[in-house]
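Just one protein chain is left out here, and the rest sit where they should.
Going by the order they are written in, the chains are A and B; count residues from 1 in each one.
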Amino acid sequence: MKRARIMVASVVLLLGAIATAWAAGEAPSAPLSEQTQACLACHETYLSGIPADWRTSRHSMTTPAAAQAKPTAERRISAAAVPERLRSVAVGCYECHSLNPERHKDSFDHFGFRINVVVSPNDCATCHPVEAEQYAPSKKANAFHNLKDNPVFSSLVEAVDSVKTVHAGQIASAPATDATRAETCYACHGTDVTVAGLKTVTTPLGDLQFPDLTGWPNQGVGRVNPDGSLGSCTACHPRHSFSTAIARKPYTCSQCHLEPDVPAWEIYRESKHGNIMESVGQQWNWDAVPWTVGRDITAPTCAACHVSLLAGPKGDTIAPRNHDFGGRLWIRLFGLIYSHPQPKSGRTYEIRNQDGLPLPTTWTQGLATSYLIDQKEQEARRTQMRQICASCHSTDWAEKHLSRMETTAAETDAMVRAATDVMTAAWDQGLADRSNPFDEGLEQMWVEQWLFYADSVRLSSAMMGQDLATFEHGWWSLTHNLAQMHDAVKERAGPH
Amino acid sequence: MKRARIMVASVVLLLGAIATAWAAGEAPSAPLSEQTQACLACHETYLSGIPADWRTSRHSMTTPAAAQAKPTAERRISAAAVPERLRSVAVGCYECHSLNPERHKDSFDHFGFRINVVVSPNDCATCHPVEAEQYAPSKKANAFHNLKDNPVFSSLVEAVDSVKTVHAGQIASAPATDATRAETCYACHGTDVTVAGLKTVTTPLGDLQFPDLTGWPNQGVGRVNPDGSLGSCTACHPRHSFSTAIARKPYTCSQCHLEPDVPAWEIYRESKHGNIMESVGQQWNWDAVPWTVGRDITAPTCAACHVSLLAGPKGDTIAPRNHDFGGRLWIRLFGLIYSHPQPKSGRTYEIRNQDGLPLPTTWTQGLATSYLIDQKEQEARRTQMRQICASCHSTDWAEKHLSRMETTAAETDAMVRAATDVMTAAWDQGLADRSNPFDEGLEQMWVEQWLFYADSVRLSSAMMGQDLATFEHGWWSLTHNLAQMHDAVKERAGPH
Partner (left out) sequence: MKRARIMVASVVLLLGAIATAWAAGEAPSAPLSEQTQACLACHETYLSGIPADWRTSRHSMTTPAAAQAKPTAERRISAAAVPERLRSVAVGCYECHSLNPERHKDSFDHFGFRINVVVSPNDCATCHPVEAEQYAPSKKANAFHNLKDNPVFSSLVEAVDSVKTVHAGQIASAPATDATRAETCYACHGTDVTVAGLKTVTTPLGDLQFPDLTGWPNQGVGRVNPDGSLGSCTACHPRHSFSTAIARKPYTCSQCHLEPDVPAWEIYRESKHGNIMESVGQQWNWDAVPWTVGRDITAPTCAACHVSLLAGPKGDTIAPRNHDFGGRLWIRLFGLIYSHPQPKSGRTYEIRNQDGLPLPTTWTQGLATSYLIDQKEQEARRTQMRQICASCHSTDWAEKHLSRMETTAAETDAMVRAATDVMTAAWDQGLADRSNPFDEGLEQMWVEQWLFYADSVRLSSAMMGQDLATFEHGWWSLTHNLAQMHDAVKERAGPH
């Protein structure tokens, strides 16, 4: 019986041919530009995995003109007008890698074609300007600068990534290397991709010249591109299928949002929503635009609540598409010492709190209010999110869920405050050195209190995880870590 | 090409499902009651995700009468007689949410219908009485009371969940809030859902009155329902598909049974069984009743060994369905200080050991024998479990596997005993305060020895995990944690 099913599945391959004809409305045989044909002539031999992946993409099967002809709600392209030369051909190699060469420091001559190595959000904006505009001012787009240009966080990066040696019984540090930074914090936040000139690379076709990129490879969300734009669409829509479905799968978000500092993935996975997705998600329609609650999906993924255009069964919009990933959120739950209202601007390094530090709160919970969204905006976003919940849960259910989360934000803030009080006492008593607040064992325990454990409990509350609120980096860890900090300070202070 | 394949594959899946239903005389267009039609008239607009999910369910496609007409082994309904008004309609909104209103404190008038918010195991028992009767006396059904009414465990909950502050260099605690309890321990164990009266909720249809529930939302396995019954069938058969397949997937169990305290999920996932499930499980028949070993599945999931009606290829019963989840088990491996025979009653808070504590062993391994199943019952359950193994493994293989697990239970008990001896010495020497055994750093290390590490090794042995017996919370942690407890006590005792 099972074998019979497998055999039928094989026949599906055969049916593909028939289906190709059916799907003619989608123009699966979209014409290729001459230039793209030239690219493929070599690259289906060298780098053959890329064209093969691209051939699975919508880009290879449709044209901007066909994409624009769809009803508004189903449209995957947001440009009012697409340049004439691109309108009626497939979105191929040359169509993307040749855009805006004057802005691209990574533009180079490749067998007579002017090619950019890196395709940037500004290039994607040719067809997808609304998404690019939503993304550009977001925290994600600014993720490189939010780390690099915030002295508090860049000193944390340095404390972590610097190479330590032991001399005369003391730990000494050599500066972190670019290679290590690019593989750790900046792997997700994005690197600064610059062009150091041209270099010669030996290839199967002989020696060729290519731009010599620094900070490369990288697909971080706040990557600084050689054309000056910020971000990398391929962080979530990976090359070269640029799939909507992949971006909607929680595995995508899990590349960066995972234990211990942002355990969104683990919490989702252990939640009822994650269980349903893992159990029956293979029967969902991951690619539909709009994404219809209950029909296309029977539980939300990250994208459903935070990004996608969600619709009800009668085509009513539950939430419009929003590529500012924090745009539906009112409280900020992770990555900082205390929870706080979302910042007004995605350039969080510009914030100044009452102590003059680029942080949204002081270390004693004072809010940098003028940099944070006001009550009205918080309320509006909260209402939108509650409406998303209310697609499948009663208003009362949703309200009680959200209000629990707000209680939790306050309680975890208190648990962090207790640890901060222990830390401050240690600094005051000279049992630790506050000059760099991140480079001693005790200080690192304090960091774990907010960056690991409070974050874990708050995100668990938001997404209905259970163990990550309890034993796995949850209240257990908040409690145990505080006790251990307390014991360490007492031990160090010695007998009185 | 691939998309075409996906399209066709979806059609094939859809047709497969429909054809299966048709062939079985399952009446995919089961008639809806007038009341359910009225529910859907509004709720396919408001809360539309729920009806959409329900429409994927067997409940929406069949009637109790049709379900009863099946051969005994294939029957998914255990009632000898179903009330006449329910027999010939689909199991819709009204059919479930209107049952036993006299018992439901959450019963309210909703547009002229008497509706219960919460559907309870007692309601499900209308059609599934055998499952409800198996479940009711189990440890799972009593999970709320087993925590709340056991002073040892409720003091652990309080030590973990209380909000701590630092005053004059000492840690002080404010009582844990209901919100936090409901999100942590009681998220899995279940909350006490009570009705505080009616409240007015603003909805798209205007202001409406609904019961104001406390301890809500919750789907814990021992939930105390507004009708007095215990448990939540949707903990494993989530709303509103109530799917057998989902309950059989290990993702369901993983919502509560995961690292670090009950790492059953992680162990299963890293086991050979879990590998086979992840690798080829998408080709299995997850919905078949009975579940035939080798034909429907080629490796067990949690449900296969612990719950489901398992059959051999000739229809012979390997193990009958059992919704008392511990009913096939003889040793209890997790959640307590030492391993011990399974308790006779699911109300474990009634146990009294020789020290008068509600625990199955004393802290020096003395068994509360009269509360635990006897040798004969242990043997009977062990034989049943070995027969399940023996569906795919030789008798000798299975026997050696089980006997290894019993050795491991004894050895991990010894490793816990060593930690308990260190702890007791610290208490005796005044280096820790035994008045609350869970609220100090050293005491929490002791808790981790049994609640995290011993549990991990024992469950790894039972389910053939490897790393969770070794480095990840395994023997490595049992050994290292003991050494660290020992060092901490020595340090604290100071030089002699």
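Keep this in mind: a residue touches a chain if its C-beta (ideal position, glycine included) is under 8 Å from a C-beta of that chain, and two chains touch if they have at least 3 such contacts.
Bear in mind the structure is a predicted one, so any value in this text is a computation, not a measurement.
Although one chain is not drawn, the whole complex shows that of A:238, A:313, A:326 or A:366 it is A:238 that touches it. Residues of chain A that touch the chain left out of view are 2-4, 7-8, 10-11, 14-15, 18, 44-53, 56, 117, 159-166, 169, 171, 177, 179-180, 182-185, 187-188, 199, 201-203, 210, 212-213, 216-217, 219, 238, 241, 243, 245-246, 249, 251-252, 254-256, 258-261, 282, 439-442, 444, 451-452, 491-492, 494.
Residues of chain B that touch the chain left out of view are 2, 5-6, 8, 11-12, 14-15, 19, 269-272, 274-276, 278-280, 282, 293-295, 298, 312-314, 390-397, 399-401, 404, 407-408, 411, 414-415, 417-418, 421-422, 425, 460-461, 464, 466-467, 469-472, 474-476, 479-480, 482-484, 486-487, 491, 495.
The rule we apply is simple: only the chains that are shown with their structure count from here on.
Rounded to whole angstrom, the centroid-to-centroid distance between chain A and chain B, based on C-alpha atoms, equals 33 Å.
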